[in-house]
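Presented below is the structure to which this report refers.
Only a single protein chain was left out; the remaining protein chains are all shown in position.
Naming follows writing order (A, B and C), and every chain is counted from residue 1.
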Amino acid sequence: MRYWCRIAPLLLLLFSVSPFAQTDAPELPDTASTDLAPPAPVSMLRAHDTDDDHGHSITLEWELSPDDGAGQNSVVTYEVFRWVPSVMDILDTLRSRLSIVNSEIREADGVTSEMKERRVSLQTRLKELLGQLPEIHEQYPNDGEWHQVGNVGSRNTRYVNSGSKDTESSGFIPDFTGFYYRVDAVTVDSSIRAVSKIVGPVQSYGQWFNTGRYPVLFAVLIFGFLTLGFVIKAKKGAKLYVRPLTGIEEVNDAIGRATEMGKPILYVLGLGTADMIATIASFTILGRVAKRVAEHRTRLIVPTYDPIVMSVAQEVVKSSYLDAGQADAYDDDIVFFVTQAQFAYVAAVNGIMLRELPATNVYMGKFYAESLILAETGALAGSIQIAGTDEIAQIPFFIVACDYTLIGEELYAASAYLGREPILLGSLKAQDYAKAAVITLALAGLVAANFGWTTFTDLFIVAN
Amino acid sequence: MKRTTYIMMAVVFGLFVLSWIYKGISLQSNNDHYILDGFLVTFSAFLTLAVLSFLYTDNPFYKFAEHLFVGVSAAFWMCLGFWTTIVQNLIPRLSEGVSGFFKVPYLPGPYNFFFFIPVILGIMLLMRLSPKGGWISRWPLAWIIGTTAGLNFIRYLRSDFIKQISSTFVPLLGGGQHEWQGIGHFFSNFDLSASGQFVALVANWVIFLGVFCGLVYFFFSKEHTGTFGRASRVGIWILMITFGASFGYTVMGRISLLVGRITFLFRDWLGLVS
Amino acid sequence: MADLGIIVSLVIIFGGLVALFVRSIQAREVDRRIIFLFIFIAVAAPILFPFTFSETATEVVKGVFDKIESLPEGSKVLISFDFDPAMAPEVQPMANAISRHSLEKGHKIIFMSLWATGQALLTHSLANYILPGFPEKQDGIDYVNIGYKAGNEGVLNVIITDFRKMFPTDVNSVLLDSIEVFNGVNSAKDVDLVIAIGGGKPGPKEWVLFIGDPGNIPIGFGVAAVVAPQLYPYYPAQVIGILGGVKGAAEYESELQKTHPRFRDMDTPGLRMMGPQTLAHVVILSFIVIGNVVFFRSRRREKKA
Partner (left out) sequence: MKRQVPLLITFFVGTLLIFSVFIPPMENVGENFTLFFDIIAVFAFFLGGGNLVRVHVNKLRRQKKDWAFSIVTLVGFFFMLIVGLFKIGNAGGIAASVTAEGSVFQTTFVSVLTPLQSTMYALLAFFVASASYRAFRAKNSEATLLLVAAFIILLGRTPLGLMLTSWVPDSFSILQIPNLAIWIMNSPNLAGQRAIIIGIGLGVVSMSLRLILGVERTYLGEDRG
């Protein structure tokens, strides 16, 4: 059964010329059989290469038929036709034979050289023919016919005939080949239609720059320069202010308290992988915490979820202990791998909390559904809890169940606040300027929108 | 282990067998695999209850379920990754013979040799399992970070930055179906209905001022004092309302999951409801 | 019988809440497990003795419904199952309702998944929930299941320009070229509507970032309640509508039943789940009230002291 499912479409392909070749040139409307008068055709049909792409695509635009939405109001759809030389039939046959050979090779237990040869010869023939396509199209209108390539509903004035760039696909549209198009306005009775003027030759080709993405490019450049500028400024020694973050201030106190109580500090990096921004920010915070912990000679526990995160965290903690001059206090078991299953990890961390009763639990990084379970268990164990995550859905749980919470971006800022390195401070400053830019632009846009100045608001439209 | 533990285990095992027999008999009439299906339903129910038992306290049944979960899910991901990505996307681009073996369509292409890059990087990643070659796994890590950074850089600028700015261009004097028609019209039609002009107007102002103050709160390099401080305070209020709303919604989701599990117990296992 | 059952359980729950209130006022410790028990009863009772409410669709839900309703027959709809069993009770009802609706309207559906666990769920729900109501619909002609690919948002980044590169075949190893649904579909840009059902990462947000925005493709969401609030900023500019949590599903189901008589007898898990949902919400609300009353009383006492 499955075998037939697979083979049936291939057979279909073999016997049909092409999936696109469904309709031939329209026949003359038979006015006797119906009351509908043929609609007026579309006007001003234009065809051009689709902008800002890699080619293989033509865009058609036209003015509505006077009988669409007005006049007789009889047009229901527009059918788009392309002139296709008869050589396309051969191409499609070649392609379907090729795909049959491919599937034979796949089904067969061993690939015979005969099969391979057959395929190579088919491929060379296909390539040859494809090479001739531009010339063949120049022979328009000899030796070819109109094929429908698509349709759009009434009131539409645009169609993009985008094809595949894969030469072995039946939807392949070659670049630098002069195509001819026409658009039919079709009524409910598909035999009653109006044929437009033919447009062509039109070629598709790729562009080197996507002009629709200028706003993004500007944003990239402005942001890049801002960051670079402030980093350089900070490196030169300019003092950059960072407002205090309550949660982070608390970490210092908490470490002191833990030392007094002789209890450990639990640091949870979350479920993020090493490529996530929240995790990377958390590494920096961990580094600072570890340094302070080493200075106070308190115990630190860092259970991890991801093996890569574990080894990175190990090195971070190690270098912090070295910085604090407590290399001898460092132990490879401070950071350890638990498991890579969300709830099993949570269960293990819960166990640690209830057994070790840490003075402080620090949750920094990416957290998901487990956030509340961790925070509730921590509360049960009576620990002070400080959390920070950029996972918006989890912030409320932390706010409710923890003592201090860093909200979203504050987590990223925390690493700069703790680290005070020029690079981090500089880029934080750049972020603030970008925020100021957002506010200014939003204000300007708001005024523009309220007065209907679309020129300004249109600047923010990112095409494709 | 304590004696009570053994007794508990024996009881649970007995209940399990009873349920299996009961499910088997009740499935017999319309099912060829009634013994197997009876077992599967019972086993699912056992696992569900084992996990729920964690609420009472940590216990061996929960540990069993948890450990099974860890093993099975790791293998699940590996198998799916293998079949869907390695077999369907990688092998067809590298080797015709192997593609034939797996019965997937071969996808020849002139630049396919590039697909050895991820294989090499992937193997480097696996080097982490060996005690000495761990450092080499930083290369694939660097690749992964480069890719996500490159993708994120553009996407976030575009969708979260540019698009969100332009979404804040809301008409402050009402737009769309609430076209501003002069102050007289506004007051003569003033009401507090949810679809009325006043409410829509307030909503737009709240959005605008909320985004404004929320962003002010996230300013890190300026002291939050004076007017700036007041705006930042409004910002944190808006954020708190946001979190409250988010909390409310989440509660709903969590309850749905519980409903799903209890429905399973009552319907599929015990047959109490249809 | 069912009425009696629900009355008895309501009495138990509210009696218990009063007892809890008294206990808390006396500042006596309440074990967590008691709280847990309340929730269990509040959810279990309405499942055993069901009661349902009527629903009307809100604007955000209608956005998706009307779009599917108004697309011409034969439009290509891509439905992505980006969820795991844990999220399924919440979003599965939406996935079923939307898929049935699309099949009913004669759209061609492409099913896929960005989550490994989604593919298994997809297979399961196609076979058990969606297709049984439509014996006339054929694989490959009316719908196709292209399954899962690893790579999260990377998958989307590829299909926005080329489907066949990421998904050379469907789940049964049939080449996309020989599948009728994929006629004229080269990339995600050729799809008329995308419905992203899920709630984690990758999920709805990635669909907007990588498919909806760059391709200018209408996207509808069916999402877990947890993430719904975060997705509101994308509505209505970047998303046509959002079904959030069970309530969203229930609204969609009732809208479907109202407009399509053939779905009158359809199973409506969304509507069914609103009963336990409501009771559990009431219990949680009572907890908040009790907690705060106790809090204010003790604070007043502290001030006096």
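By our rule, contacts are C-beta pairs under 8 Å (C-beta built on N, C-alpha and C of every residue); 3 or more make two chains touch, one makes a residue touch a chain.
If you're wondering where the values come from, they're calculated on a predicted model, not measured in any experiment.
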Result, missing-chain neighbours among shown chains, is A, B, C
Which of C:E69, C:E104 or C:D162 sits in contact with the chain that's absent? C:D162
Any idea which of A:Q72, A:Q123, A:S319 or A:N450 touches the chain not displayed? A:S319
Given A:E61, A:E168 or A:E376, the correct residue touching the omitted chain is A:E376
Residues of chain B in contact with the chain not shown: 40-41, 43-45, 47-48, 51-52, 54-55, 63-86, 89-90, 101-104, 111, 114-115, 117-119, 121-123, 125-126, 128-129, 135, 138-154, 156-157, 159-161, 164-165, 167-168, 191-196, 199, 202-204, 206-211, 213-215, 217-218, 235-252, 254-255, 257-258, 260-261, 264
In the full complex, which bits of chain C touch the chain not displayed? Write them out. 30, 32, 35-36, 38-40, 43, 53, 55, 58, 84-89, 117, 119-120, 122-124, 127, 147, 149-152, 154-155, 157-158, 161-162, 165-166, 171-173, 225, 229-230, 232-233, 245, 247, 274, 277-278, 280-285, 287-288, 290-292, 295-296
Over the whole complex, note the residues of chain A touching the chain we left out. 2, 52-55, 206-210, 213, 216-217, 220, 223-224, 227, 231, 273-275, 277, 280-281, 283-284, 287, 307-308, 311-312, 314-316, 319-320, 323, 337, 339-340, 342-343, 369, 372-373, 375-376, 379, 390, 392, 396-397, 399-401, 407-409, 412-413, 419, 421, 423-424, 427-428, 430-431, 434-435, 438
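The criterion applied here is as follows: only the chains that are shown with their structure count from here on.
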Based on which chains are in contact, what kind of graph results: line, ring, star, complete or other? complete
Compute the distance, rounded to whole Å, between the mean C-alpha positions of chain B and chain C. 12
Intercentroid distance (Cα basis), chain B paired with chain A, Å: 17
Could you state the distance in Å from the CA-based centre of chain A to that of chain C? 22
Flagged in chain C as touching 2+ other chains are 86, 173, 175, 213-214, 226, 229-230
When you check chain A against every other chain, which residues touch at least two of them? 103, 392-393, 462
List of chain B residues in touch with chain C within their complex: 55-56, 76-77, 80-81, 84-85, 88-89, 92, 103-105, 107, 147, 151, 155-156, 158-160, 163-164, 166-167, 242, 245-246, 249-263, 266, 272-273
Complex interface listing, chain B residues touching chain A: 54, 58, 62, 66-67, 69-70, 73-74, 96-97, 99-100, 103-106, 128, 134, 137, 141, 144-145, 148-149, 152-154, 157-158, 161-163, 165-166, 168-173, 208, 211-212, 215-216, 218-224, 239-240, 243-244, 246-247, 250
In the complex, the residues of chain C that touch chain A are 32, 72, 86, 139-140, 161-162, 164, 172-175, 177-180, 183-184, 186-187, 189-190, 200, 213-216, 226-227, 229-230
